[in-house]
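Left out: one protein chain. Kept in place: all the others.
We call the chains A and B, going by the order they appear; numbering starts again at 1 in every chain.
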Amino acid sequence: MQPGALSKALKNGAIWGFIVLELIFFSVAGEFMSLSDTAFMDWENMLLLLKQSAPIGIIAMGMTIVMVNGNIDLSVGATFAIAAIILLDSMTWPFMAAMGDWAIPFAWLFALIVGTLLGALNGLLVWKTGVDAFIVTLGSMLGYRGIVFMFNGENPTSHLNWTLVDFAEAEFLGIATASWFLLAATGAMWFLMTKTVHGRNAYAIGDNREAAVNAGIRVGPHMMINFAIIGFLAALSAVVFYSESGSVNPNDGQLYELWVITAVVLGGTKITGGAGSVIGTFGGVIAIQLLRKGLGHIGADTSTVNLVIGLILIAVLFLDRQLNVKGKEALKV
Amino acid sequence: MTDTKPILRLDGIVKTFPGVRALDGVSFAVMPGEVHALMGENGAGKSTLMKVLGGIHQPDGGAIYMGDEQVVMSGPLEAKAKGIVFIHQELSLAEELTVAENIYLGELPRKSFGRVDWKTLAEKTNAILKKLRVGFDALTRVGDLSIANQQMVEIARALTVDAKAVIFDEPTASLTDAEKVVLFDVISDLKADGVGIIYISHRMEEIFKITDRISVLRDGQYQGTVATPETDEERVTQMMIGRKLDLTRNASHHELGDVALEVRGLSCGKLYTDISFEVRRGEVVGFYGLVGAGRTEIAETLFGLRDPSAGQILLDGEEVRLNSPVDAIARGISLVPEDRKGQGLVLGMNCRDNMTLPQVDDLTAGPFVAEGAEVAIFDQYRDQLDIRTPGWRARVGNLSGGNQQKIVIGKWLSMHPSLLIVDEPTRGIDVGSKSEIHKLLRGLAAKGYAVMVISSEMPEVLHVSDRIVAMYSGRIMRTFTSDEVTEDSLIQAISGLGGDGKAA
């Protein structure tokens, strides 16, 4: 039991240890290699980092419960783009335009509803057809992206509303709006996954689906709700981000699914489901953003970021395997 | 007991699967406060019957009654709501969750906003755990418990609801004696509360210790119910297998050849220790013991699937190192594994491809597989083993258990091994195929094969073996010749009693 406990402690704390290592490395390396005068561990810099983590981070919270549940969602990037277009496009609709700034809450609401429905549609398909979530969401990733293009072809959709921009750029207690949304999403998902019956059942389904079925847990509705949640969070992420930027390209959100899954796996969620935590995912999101910023800080370009993150993902998987390795007497199959 | 009404009654249940009549008019009833044993060989239909009862399968005919009322079980949830609780043999637990969450899986107590009421949950769970006298508490992670303790968690589930009927499916398979005592106490408590208990087990001594009545299934058919005090093991066995238990020893002896395999002081961690034996050509050596005694692990080591921590393996007098099945096969070792579907066959592949899989590299014409040669091999062993299939193109997954097993045996015979190891060769196979396979094993020995047979069925080892190695807890307790062996001495040896300590 002792080595098991050790490996578990290592695994649970690993992501935070990794973050600390990153901070130390970039601070020290930054002294020698950085062109800028500001230190890496600057408070402002860290706050900015939190804000920049928000778009991926908010979606990653949804991906955590979907993956813990034993599924995966590849369509989040496309959902993100659709929600962004709904948000910006809806404000130009005649009846909305007539409402002035009162259109804002409606635009938000429309975007969030659409995101939730798209997520729920994935869930419904997984539930009712029995097709693997990977395939269903691979398909809807294409399909939803097609829908994105239907709005405005290959042209960007833009609508700048200064009230909206002011809100998005506002800071409360020194923390940006986007960061607040990230923290709120993290808190809400933490509550859902650790404190509620739905959350605990999601773990049970991902851990041992047959046992959950035998115990009378309805697997289908749980999966659908979780897909609706990730759809909602993808839309929320879009709403927060595009309130500020005011313009969306039809290709926006591409590869988000990869970043999100990377963050979730780095944060210790099991690919096969049943284990993982929102707090770990939060760590994973921060770790990735730190890496991007840190590498930028010491003068490395995007290419290095991609390379390093890819290899770290594989390294994490490898370490996890080594820590869980069975005794020498195990069957070699 | 006759004037009380049964708490649960099954009447003429029929269940067919494509090609199989799994249950054929099965009826039986459980009284309140009764422990009712359900017995039958593997494949007799016990688990199908329980799945019908639990609503996982819908019956094609017949009815289920609770009290006077006919009920339809639409699913596990409904069965549970009606007070029927299953204690599964395969652990049905979510390892990452706590003991409490597992025990109340699917019915966690709620507070407002769908929150889990952790306090109530822990209290209720700890109360149950106290009754079970286990050494862990409600908040322990299930994955951190031993298998036996996990089984206790499974059992604890029976105590959560106001159960009317509890079904125990092989509950003692992984329990120690002390834990068994606790389990039997729990059962007698339930019994005192008027709960009806269905107890599925192969272990006769348990059946006769705790049950009131015994119902027997054979090949999906109900064979009758007897009161436990009025019967004995022999009669129950006879009901199960349809004839008297054939405990005849192997009588045919033939000339033994050289030593094909010799094992000296072989150990593998905690799995088995200091194992020494030899197998000659023309000899069948039976390995008998309880599940977990280390027999399968020895076979896997000989097949290159486990690394021994000490000891030597000698083939034809020459010491060998077997690092993988590839090595073992190259040395002329074949293993018919224990788990036919998991280890023996690729169920989605056709019969021919499964049979020729280990030698597909050698059956080539140019760069391609020589399909003609493959079909020839398949035909040869289909005829020799009397495998009934529509043709070599049939998917192995669609065959019956007996024919599947013959495909696996054919696969390894076609390799012309010098040592054939068969692990539980007749598990889950009908009686007819069983005796065919026994005959086949004897025939192989007569042709000069060295054969190791691992079995948990005493009639089987007695029937086919020239010598019997009795194992207990990773050690060889004693080796018998077929002339000197008696049932009693064999049972004593595998229970860790009475072995004279003389290893091999």
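Throughout what follows, a residue touches a chain if its C-beta (ideal position, glycine included) is under 8 Å from a C-beta of that chain, and two chains touch if they have at least 3 such contacts.
The rule is simple: contacts and distances are computed from a predicted model.
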{"item": "Protein that the absent chain corresponds to, by UniProt name, given \"Spore germination protein\", \"Methionine biosynthesis protein MetW\", \"Monosaccharide ABC transporter membrane protein, CUT2 family\" or \"Cell division protein\"", "value": "\"Monosaccharide ABC transporter membrane protein, CUT2 family\""}
{"item": "Sole contact to the chain not displayed, among B:T4, B:S146 or B:S324", "value": "B:S324"}
{"item": "Of B:V369, B:A394 or B:A446, the one touching the omitted chain in the full complex", "value": "B:V369"}
{"item": "Touch criterion as defined above, residue of A:L47, A:M96, A:V308 or A:L323 at the omitted chain", "value": "A:V308"}
{"item": "For chain A, the residues touching the chain missing from this view", "value": "74, 125, 127-132, 134-136, 138-150, 153, 213, 218-220, 223, 254-255, 258, 261-262, 265, 271, 301-314, 317-318, 321, 332-333"}
{"item": "Interface residues of chain B (partner: the chain not displayed)", "value": "75, 77, 303, 305, 324-326, 328-329, 335, 337, 342-349, 353, 357-358, 360-361, 363-364, 367-369, 411"}
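The rule is simple: only the chains that are shown with their structure count from here on.
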{"item": "Between chain A and chain B, centroid-to-centroid distance (C-alpha), Å", "value": "45"}
{"item": "Contact footprint of chain B on chain A as seen in their complex", "value": "1, 4, 195-198, 200-201, 203-204, 207-208, 210-218, 274-275, 327-333"}
{"item": "Chain B residues within the chain A interface of the complex", "value": "54, 75-77, 80-81, 86, 88, 92-97, 101, 105-108, 110, 113-116, 144, 268-271, 300, 304-307, 309, 324"}
